[in-house]
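This is the structure, below, for whatever I ask next.
All protein chains but one are shown at their positions in the complex.
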Amino acid sequence: MAKTSPGNCFEDFRIGQVIRHATPRTVTTGDVALYTGLFGARFAVQSSDAFAKAIGYPRAPVDDLLVFHIVFGKTVPDVSLNAVANLGYAGCYFRQPVFPGDTLSALSEVIGLKENSSRKTGIVYVRTTGYKDEGIPVLEYVRWVMVRKRDEAAPAPGDHVPRLPTVLDPNVLGEACPPIELPAYDTALSGSPYRFGDYEVGERIDHVDGITVEEAEHQIATRLYQNTARIHFNQYNEGKGRFGRRLIYGGHVISLARALSFNGLANAFHIAAINGGRHVAPLFAGRTVFAWSEVLAKAQVPGREDVAALRLRTIATADRPCADFPLKSGDDYDPSVLLDLDYWVLMPR
Amino acid sequence: MAKTSPGNCFEDFRIGQVIRHATPRTVTTGDVALYTGLFGARFAVQSSDAFAKAIGYPRAPVDDLLVFHIVFGKTVPDVSLNAVANLGYAGCYFRQPVFPGDTLSALSEVIGLKENSSRKTGIVYVRTTGYKDEGIPVLEYVRWVMVRKRDEAAPAPGDHVPRLPTVLDPNVLGEACPPIELPAYDTALSGSPYRFGDYEVGERIDHVDGITVEEAEHQIATRLYQNTARIHFNQYNEGKGRFGRRLIYGGHVISLARALSFNGLANAFHIAAINGGRHVAPLFAGRTVFAWSEVLAKAQVPGREDVAALRLRTIATADRPCADFPLKSGDDYDPSVLLDLDYWVLMPR
Partner (left out) sequence: MAKTSPGNCFEDFRIGQVIRHATPRTVTTGDVALYTGLFGARFAVQSSDAFAKAIGYPRAPVDDLLVFHIVFGKTVPDVSLNAVANLGYAGCYFRQPVFPGDTLSALSEVIGLKENSSRKTGIVYVRTTGYKDEGIPVLEYVRWVMVRKRDEAAPAPGDHVPRLPTVLDPNVLGEACPPIELPAYDTALSGSPYRFGDYEVGERIDHVDGITVEEAEHQIATRLYQNTARIHFNQYNEGKGRFGRRLIYGGHVISLARALSFNGLANAFHIAAINGGRHVAPLFAGRTVFAWSEVLAKAQVPGREDVAALRLRTIATADRPCADFPLKSGDDYDPSVLLDLDYWVLMPR
């Protein structure tokens, strides 16, 4: 009997099915250092225990996206090993800060299934929850992927498309952020004087800098998350494929864009939620990633006088500086666009 | 007087000579994180403090091969700086788990010397022991290397070929593994339902996935072990050499094969011993490593009801998927084969 995991095909899923994912993972300051080396983020709260403590955290929390990537990575062998395409995510929000020493695990529930008309594939919707020790939820999101069927003739295992939020309600946004001591939030150390009140809806920010990605970098990052998706690591196979190259994990672009966004959004210290994200085009090694952001909305977080939320749209591009905010070319995306990400960040008021 | 170390030549060794190696090295969660980023292993015991504690470890132990590589690295400046070839290892077994915070050091005893008929080189056999704080042995192995003579006319410093075990006795296999709480060993979290009893002698497992190696990756790994062998780092010299390329440290292939073997052997959580290994061909950056394994034997470990041992042979290849278990081509190895490794792993019963 084969002992290797073939992953699940479309007909293997059931509505309501709950999948506990391998492998639990203790996050350490080692992961944090490597993440810093790979992306170079400079947000003071995640970089400095002293800064984090001064404003009310017990110590520097782990970068929100590092938590996301580790949780996401665990779901790959069960959910998307036979995926044809990652179609989207929605309703992602952070519920507790994660600190070095916490052990992360993940569980997914199948909340939707829809066979495609070709009968060769179907769309699987899962709600994934990341936990830290003793079952405390730290992160929740819905993701949907197009998965191959093993057997075209197999009956569809279900037929339900869940209703998904297009934007997270501001009242969930503060859960992973402790009360912030505003007088201790030192904007010389954080790198920018601009707080919540300084941003306006519709404002656009070119994040100016660019980062060229090397194969070793995205491979190290994606393995750090124990994400096993084959297309990121196997040049022998991918060299024969559609692109002739290893595809870079889409989350790598998100982390690069977030690191670049420091220049212009230095006080957006916490990603509270990701409303949705679209990987418009694949990224390959050797290309240089740029980014710009637009403020889509501003919101008070109920019960919070210390922080408030900006809803941002961040666009990442390849080999295309963003001084003129590239986005569309006619009805389509500009060919340089890699990522279109809609998310909520918290800023001090 | 030259203060750089020229390394030892064949005539510098003596039977019974004991060499205390530089540099002691404290292993940290930083090393663990970087090792994860470089190889992407997913064994739950090494990945999660919570999982490790639940089954009886005080916390997640350091990956056995990371311990091996660090100990091995220390011996290079004294044993193999003037090596022409690494010929083999034998009798490698792990005697204590290593945890972040432990400081590793290494000591070698010369146990054999045999001049080659050319009188230009000789074979040096050393038994190396790795220690952690206060002299606790964590690892022991024998290695033999062909070393240049400084002066062909020099008399051979000894003439003795030690008897070496071809396979470690199962009664040494449990030393580095605490008693395991089997009920707490959660096979959903560990990534596979297959335990010791599910494997059969002669069973072959294709580990399916492939990993392409980049120059930066093997250099970072090999420096992490403070292994100074010149052929891994110096393109200026190697570019003029036989291969025109930097050679990748053989241990890198072992670690890649081990990480790949998770797919099919997820519960083989501990390498208890390495019976022997042969680096059949060199690996170069840009190539994609695949692997497959055969179960050579099964053994009870005396006094242990919790775990038992599989003797595995793992073959790693370059640019050659392993669905058909490539090994020999006539009397020789298949030209794709990089590594032929014979070792014992422990699995829960």
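Every chain is named by a letter (A and B) in the order it is written, and numbering of its residues begins at 1.
In this text, contacts are C-beta pairs under 8 Å (C-beta built on N, C-alpha and C of every residue); 3 or more make two chains touch, one makes a residue touch a chain.
Keep in mind that this is a model prediction, so the values were computed, not measured.
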Which one, A:Gly40, A:Gly88 or A:Gly239, makes contact with the chain that was left out? A:Gly40
Return the single residue from B:Cys9, B:Leu34 or B:Ala83 that touches the missing chain. B:Leu34
Using the definition of touch stated at the top, determine which of A:Phe10, A:Phe51 or A:Tyr249 touches the missing chain. A:Phe51
Kindly state which of the options A:Asp206, A:Glu294 or A:Asp340 is in contact with the chain not pictured. A:Asp206
Taking the full complex into account, what residues of chain A touch the chain not shown? 28-34, 36-40, 42-44, 47-51, 60, 188-192, 194, 198-199, 205-212, 214-217, 220, 263-266, 286-288, 290, 319, 321
Positions on chain B where the hidden chain makes contact: 1-5, 20-26, 28-31, 33-34, 77, 100-101, 103, 105, 133, 214-217, 219-224, 226, 228, 230, 233-237, 246
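Keep in mind that, in the parts below, only the chains that are shown with their structure count from here on.
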What whole-number Å value describes the gap between the mean CA coordinates of chain A and chain B? 36
